[in-house]
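Report on the following structure.
What you see is the complex with one protein chain gone and the rest in place.
Labels run A, B and C following the written order; every chain starts at residue 1.
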Amino acid sequence: MNRPRLAIAGLTACSGCQLTLLNCEEELAEVAARFDLVSFPMAESVEGGAPFDAAIVEGAVSTPGDLANLFRLRNSSRLLVALGTCAIFGGVAAMNNGVSTREELVAAVYGDGEKTVESFAPAPLTNFVSVDFSITGCPPEKQEVMALLCALLNGTLPPLATYPVCTECRSRENLCLLLERKELCLGPIIQGGCNARCPATGIVCEGCRGPVREANVAQELELLLERGFGRKEIERRMSRFKPEWDYGQRR
Amino acid sequence: MTLLANHPDTPFAAKLLQRRQLSEDTALFTVAPEAAALPSLSRFIPGQFVQLSVPGAGEIPISPADLAHEDGTVDLCVRRVGHVTDALHQAPEGSTLGLRGPFGAGFPLAEMTGHPVLLLAGGLGIAPLRSLLLHLLQNGERFGEITLMYGAKKPTLMLFREELAELAARGGLRLYLTVDFAPEEPWGGFSCAVGLLPDLLKGFSFDAANSYAAICGPPALYRCLGADLERAGVAPQRILLSLERRMRCGIGRCCHCALGQKLCCVDGPVFRLSELKEIPEAL
Amino acid sequence: MAKTTLKNIHLSHFLELLRLFGELHGPVLSDQGVFSFAPLASASDLQLNYSRTQIPPKKYLLPFREEILHYQKGAYRQAVPYGSETVLFGVHPCDLDAMAYLDRVFLAEAADSCYATRRANLTLVGLSCRPDDFCFCSGPRESAACDLFLQAGEDGFSLTARSAKGEAITAAAADLLVETEKEIEPPACGSCNVLPQDPQLRFSAHPLWVKFAEACVSCGACSVCCPTCYCFDLREYPSLSGGAERVREWDNCLFVTHGEVAGGNFRATRLERLRYRFLHKYCGFTPLTGITSCVGCGRCKEFCPVGIDLRELFQDLPLDCGRTP
Partner (left out) sequence: MGSVVELNLARVEGHGSVKVYRQGSRVERVELCLADSPRLFEALLVGKSYLEVPEIICRICSLCSTVHKVTALLAVENAFGVEVSWATALTRELIMQGGMIQDHALHLYCLLLPDLLGVPGVTGLAQKAPELLKTGLGIKRVGNMIQETVGGRLIHPVNIRLGGLGQRVSKKELLRLRHELESVLPACRDAYRLFRTPFPFPELPSPNALAVDPGGDGRSAAIRCRMGGGESFAVSGYREAIKESVLPHSNAKYSKVMEKEATVGALARLSLGVRLSAQAQGVFDEVKHEILGRDIRGNTLAQAIELCDAAERAIELIDRLLEKGQGSPDDVGPVLRAGRGSAACEAPRGLLIHSYDFDSDGICTEADVVTPTALNQGAMARDLLALARGMEGEETKKMTTALERLIRCYDPCISCAVHVLKL
């Protein structure tokens, strides 16, 4: 059986998405056997060259180096997969505090002295290249990462769930935090597939998987306003993983 | 624990015998189901569909593009559009697939007997209509005049062109082809109009009052062609449309394919225009 | 007719006895404070006066997600449905009726064997209920769609066996039962039934449709929690070793993907999808056309975050006994 050639790379991120793959302890050895991990700096120190059957890319693009790396991967790979919220939406690093510019942020951290950090606002991969498939989550779910690998082995991409977090949340018979406790739960507008991890422990969905396809954002906003949250707070929460939302979107 | 009969969604094993590329994104797949499947699968009516499984990818509804073959093999003409069809197009000859069916209501052949039939195919819609056409031609003596109008986006996407031309040449079939766009460079070999299917129909004179019409193609086609045919004088009960809906189970349970209170998989996929007119969101 | 009665003090004995017929499940209150059907570790967990569970008992017949087929070595085979003999105690009449509706769908010709296996393993013990503000069924009444029905009264339950299994249970419990002259009276009927609706309502230009469509967040709660919603999706996942599993999962007609085909969507807007749900719930499809599948349990109303209540659509008639058949 021929082993698909994979590149697994990280741009600006916490490495959690790559770690999620390394966390598939039970399957890891078999993954290593069935794939040719040509380029996986986090776990392999020898770099094989292009071409790749698939490049799985974690993280947002925020430096010229990231961009060069991304272009290299895109050009040398048949499929490019965006892995995780940062790669798809920008993620936490793309969040801004609503007041400072990027330069000010950099200056705040490094001082405006001799050091110049070459960086720009973290942006999703699709701003620069075409992306063939995405797996969302901060971090993504193990079984979705495995579903991707299994499908790649099979020459396809996996069919992932497309419903909001609430669907799984209800199916797990959790208490609805939005309805019953009037908490700031983003479940209705967030892409499910995580089996409603957070509400299952009694904690609101913070929206780590980004918007579901048909998010009724305007209505969610209304629901939260009705429950007494301030508009600023709601927007701050919503933009934690995806900086820009269309707050008027109803379909 | 008692285990009852086998799940109705269990496909029979089937072997991919041959793949013949018909256009850039469409190929004809000849599939041989295992012996146990033959009693059911070798007896489908044109217009019915089968559920085709590609292991590891999933299952999709496909209408056979040919009549049932003597040896039990089935011809499926499939366009590469997404998840399962992608996998199918990559499957090497000899690989194992799954097949179950046939499902749904096909064309009302008995009722059509003795009447002229006008077939209108848009794009991939030729697949199920080819099956009907072959049936009509095979039983030519029992049907009236047979006409096929077939429109494709461009000449290279015209499926079965040579075969159709040959059938027309043998007589018994009036064939009209049209393409939406004429390519820059001349295309040789066959004569073909440029324009949409409804344009072809415009100048066409036929025994409308006595005819049946069968339409299969993209949804936009149904809306205008149905009205045109009615205006030309074909009774809406005799305008037959083969509809596409999302289908999961094929046996009326998953509910994706509902149109109004009907289910495309059990009540269709072939419907009469007269039925569909009662259902606002059908077309 | 003399009635078989179980005194309250014998209830826990009776529950122990039911364990002989399978794993005992019943309504409990979860740690988070949600009513749900779950294994009854002890009789004291039982919530006899529960209003309704968030997830209806359909989960015993049609789990949220299950593998139905398994592909290995060139063949698809039916996955063996998990589950064993189960006694489900304390199911309200609406939920019993709902399961009867599901039976009509899944046990019809070409019965769904995963469903059928679980159904055959399930013993249903019904329990009369006390309707609350969300309910709109025909009031506390009996349902025949069970093995045994318990009508609750002041100091006991009146038992009616509805199947051979039910008879077996009453026979086994003979020592705990007494014959009484007086039947336990169900409280008087308060509300009314949901009647089949006019399918044309779906296509009416009723302004409520627009209002609903603006508000609906497509969270799916109404149909996840509905005892008779059964739409499902099938997805296939290959494994590393070359096999594959085909998974069936609850789907939802409110989702944009539900009516999507290559190149289009037959119910592209939320409004159309809400109307679709109305049509299916209240008017029925093909062999079940004209049968409303709504049993009036009130879940979709209670669990909808934006308070959509499809019944408002046909509330030109007041919802009182005037309409009971």
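As a working rule, a residue touches a chain if its C-beta (ideal position, glycine included) is under 8 Å from a C-beta of that chain, and two chains touch if they have at least 3 such contacts.
This structure is a prediction, so every number in the text was calculated from the model and none was measured.
Novice: Taking the full complex into account, what residues of subunit A touch the chain not shown?
Specialist: Those residues of subunit A that touch the unshown chain are 10-17, 19-20, 22-23, 25-26, 28-29, 32-33, 37, 40-47, 62-63, 65-66, 91-93, 95-100, 104-106, 108-111, 113-115, 117, 119, 122, 138-139, 142, 194, 197-198, 200-203, 206, 208, 233, 236-237, 240.
The criterion applied here is as follows: only the chains that are shown with their structure count from here on.
Novice: Among line, ring, star, complete and other, which one matches the pattern of chain touches?
Specialist: Here the contact pattern is complete, since every chain touches every other one.
Novice: Once you count every C-beta pair in contact for both, which comes out on top, A-B or B-C?
Specialist: When the contacts at A-B and B-C are counted, B-C has more.
Novice: List the centre-to-centre spacing of subunit B and subunit C in whole Å, with centres computed as mean CA coordinates.
Specialist: From the centre of subunit B to the centre of subunit C is 39 Å.
Novice: Which subunit B residues sit where two or more other chains touch them?
Specialist: As it turns out, subunit B has residues touching two or more other chains at 56-58.
Novice: Going through subunit A residue by residue, note those that touch at least 2 other chains and give them in order.
Specialist: Touching at least two other chains: 150-151, 154, 156, 159.
Novice: Using the touch rule from the top, collect the residues of subunit C that touch subunit B in their complex.
Specialist: Within the complex, subunit C contacts subunit B at residues 68-69, 71, 74-78, 80-81, 83-85, 105-106, 110-114, 116-117, 120-121, 199, 203, 230-238, 244, 246, 251, 253, 258-264, 266-267, 272, 276, 279-280, 283-287, 289.
Novice: Subunit B touches which residues of subunit A in the complex?
Specialist: Those residues of subunit A that touch subunit B are 150-151, 154-157, 159.
Novice: Touching subunit C in the complex: which residues of subunit B?
Specialist: Touch list, subunit B to subunit C: 1-11, 13, 53, 55-59, 79, 81-82, 96, 98, 218-219, 244-246, 248-249, 251-256, 258-263, 266-267, 280-281.
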